Every structure is written in structure tokens, then in C-alpha cells.
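Removed from the display is one protein chain of the complex; every other protein chain stays in position.
For chain A:
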């Protein structure tokens, strides 16, 4: 039991040395660490509560996705049946209870209508289900019902796109090391260290940034528009900055060009008024379309619509053929810049609301780190003194094991890229306290065995063997609690659980195996007949 082969010694010391080496980068300044090769940048990340910064939990409304999908379907059905050949007249279009229903005016065309609508639906999931069910009710009414699989699919893809869009937008803000992760079905976690005022971030995330250009319906009766009524084929949209004073305007439903056909967007200034604007450039197809529409509609106004609100409605003075345009509105430099970023990163397929927000100022974070360090040091010293007073030489072995253990935990966290949070520091301090528990168990057992009259070597062997079993068992149950924390806990609790779990694993190794090595070397070198323990 006390004899270690050369290989066993290497096997014990090597992981400890590696662990300690991996802990080193965490203590070096940024400038040094970035010089190191990538594989050696094993650094513990600081959680937001230590580094300061913002944590946002965004939630997409699945109902919203479903609603939007239905609206898209309605648009597709209208286009297909009214514009396609032969035309099929429909009426009584309504989308209630999450279903779309309409009447086919000519009963003989019902079957043809269904034939034309079917291809608009798509497969969803692996079961061969479609994303919409199409059925005929009362011989002339067609009802289109979205299936659950279809909605799930739509939410899933919307969330993927949304996560990507958010990542692009945050990257454009130039913040360092943001974390953007999808959580559950319809949530996204955004963590931006070092960000002090998340207002700009939230404003940016809230913009759906759906940009459309539509022609203004000049035939609409202003009195009717003010009451929200528009002629057929047009719709009334809010226009807060309308020079006429009425905050509404009627525009044609048909989209001239949309934001998806943008190649670039930059904040700039209007050449005449010097007001902040957003300069946009269309891609090839978008530019051609825009040129065509503007050529056909010279001297008519068109509306620039962002997220369903009209920003401005200038006159087309001449055809715009270069594929570039300027969006003006009531912008400040900041809002213009935000819009430019949002337009560049594409539009969010769904509205996101912030359901949880935590912001920690950098000062508090720094205070917490300092307090945590001081507390950890004092804890180590207090425990070390106590252990030495209680177990003498053996206590020092335990102390050495604890010191190494602390470094190895940091090293393992660095390797795993784990995050150290404020509760994580508490986990550290607690680990210091419990790590010596294994040694206490062993040493108390050795004391007992000595009292029973066993010889030194036998007592030590017995102490380690008997106690190891108990230590293993006690730590398994401890790990159960830690594992549950890791699985179910959020944020701070997780940070605590990670340190606790790593600490349980490493402390068994350092406190049992490593100290046994130290004790055995001493016993073999000195061959003591009496030990002070």
C-alpha cells in the first residue's frame, strides 16, 4: 500500500503538474496570454458578476411566429389564386383561431383551388406531415390549418435565424467576447461582459428591421385614411412624422423592394440638410427592381417602411438607377447607426422580448473579485494553521495537497473553459474546507488504529485503506447534489456547481492519492517507530 512504483509516481505527479501549468495563464495579464499558443490559453473565464456586464434572456413569442406564418400564407394564397392563371375569385378571407379560411366564389373551381394551394404547403418533420392542412368545408369554403409540426418547424428555424442575426448585430457593436446561445425552444441568452449600459444593446435587439419600400396611394381619401380605412389593394400604416399632421398614410400593399435585397447599409449625412441618414445599396436584382419602379413612378411619392411604420415618404424626383438610396427619417447619429447595423444583419424573423436582465457594474465586479481573493487567502491560511496544529507533519501534507488542489481546480476550469462566478468563489472556499475532510478522515483513522496498538506502517496503511472507502462513498453522494445543481441550476448556481464538482474530483485525488505518496516517501526514508498525529 505504501510502495509506489516509479510509474505510479509519474502517474500521480504528471496530472498535477499539468493541472498546475494550466492554471498559470489565469494569473497572467492579457498581453502575455495572447502571446501564448492557442492550446496554452487555458484561462478561467470570469462570469458577468465578476467582470461586470450584461446578461439578457430574450424570448420569442411562438404565437407571433404562428400568426406571421398565417399572414404569409394568406398573402401567398391571394397571389396564387388572384394573379395566377386561370384566376380564381375568392372572398370572405378570414384568419381566426389560428386558421385561414376563405370562400371560392365559383363552386366548380373549388377543386382547382385546392390543387393550386397544395404546392404552397411543405413537408414538416420526419412523419411525412405537411406544415399546413388544406380541407374543404361546406363544399365551397377552404380552410387552411397549420399543423403543430409545421409550427414547431417554423419556430425552430426562426430561432436559428434570430440567433444568427443577434450574433451579427452584437459583433457589429464591437463588444468583446459576447456569448449568444439558444436556450430551450424559444429563448436566447445574450451575455456581454464589460457592457455597462445595455440600453443600446436592447434597442438594437428590439429592432426587427424589416425594411420595405411601397408606393404611396395618392388616390386615398385623406379623411378615410385618418380613420384607418384604405382603398382596395392598399393599407393604412402609421406615419408619426407625417408633415401633413395626420400620423397615418395609405400605401399600396404591393412591395416594391424589400430589405432582403440590400447589399449594404451605412450611416451617413444628408448632403443638403446635414441630418443623419442611412445610405443603402441594393444587390443586383434589388437595384434593377428599384430602378424599374422608380422609372415608372416619377413624381409620385413612395414610402420607406421600417417594422410596419413609415419613416418618410419622399417624392421620386427622377429614376434611381444606381442601386443606391438614402433613408431619411427623424434620426440621430446613434439611431441611424443602429438602423444601419440592423439592416446589415438582416431582419429578425420574430419579435423578441427581454424576460430577464442582469447588469453588474465593473466596480462591483472588481470589488467582488478582490473580496473573494482576500477571503480565499484568509480561509486557506486559517485552515492550514488549524490543520498543522491538529496533525503536525501530516497536517502540512494535507495543506500542500489543498494548495495544489486549488491550482488544479483552476487549471481544469481553464481546460474546460468554465466560467468562474461569484458563487463559484464561494464554491472554492467551501472546497478548501471540505478537501481537508478527506485528510481528516484518514488521519483520525490512523490515530484510532494507533490507539488500538497497531504499528506505525500498519496503522497508516489501514488508515488510508479504510478511510478511502468512506471518502469515496461520501463524495459520490456529494456529487449527486452537485450534478443536480449543474443540471437544473441557472446562471450563478451553475457556476457554483461546476467548481464544486471539479473540486470533488480533484480533491479526492490530491487529498488521498497525493498525500499517500508524500507519507509513504517519508515513512520509507525515516522508518519512524513513533508518529505524532
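We adopt the following convention: a residue touches a chain if its C-beta (ideal position, glycine included) is under 8 Å from a C-beta of that chain, and two chains touch if they have at least 3 such contacts; residues count from 1.
As a convention for this text, contacts and distances are computed from a predicted model.
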Assign the chain not included in the display its UniProt protein name, restricting the answer to "Pyridoxal 5'-phosphate synthase subunit PdxS", "Protein-export membrane protein SecF", "ABC transporter permease" or "Cytochrome c-type biogenesis protein CcsA". "Protein-export membrane protein SecF"
Contacting the left-out chain in the complete assembly, out of A:46, A:383 or A:502: A:383
Sort through A:116, A:206 or A:253 and give me the one touching the missing partner chain. A:206
It is residues of chain A that touch the chain not shown, namely 49, 57, 59, 199, 202, 206, 353-361, 363-364, 367-368, 371-372, 374-376, 378-379, 382-383, 386-387, 389-392, 422-423, 425-426, 429-430, 432-434, 436-437, 440-441, 444, 447-448, 451, 462, 466, 469-470, 473-478, 480-482, 484-485, 487-493, 496-497, 500, 532-533
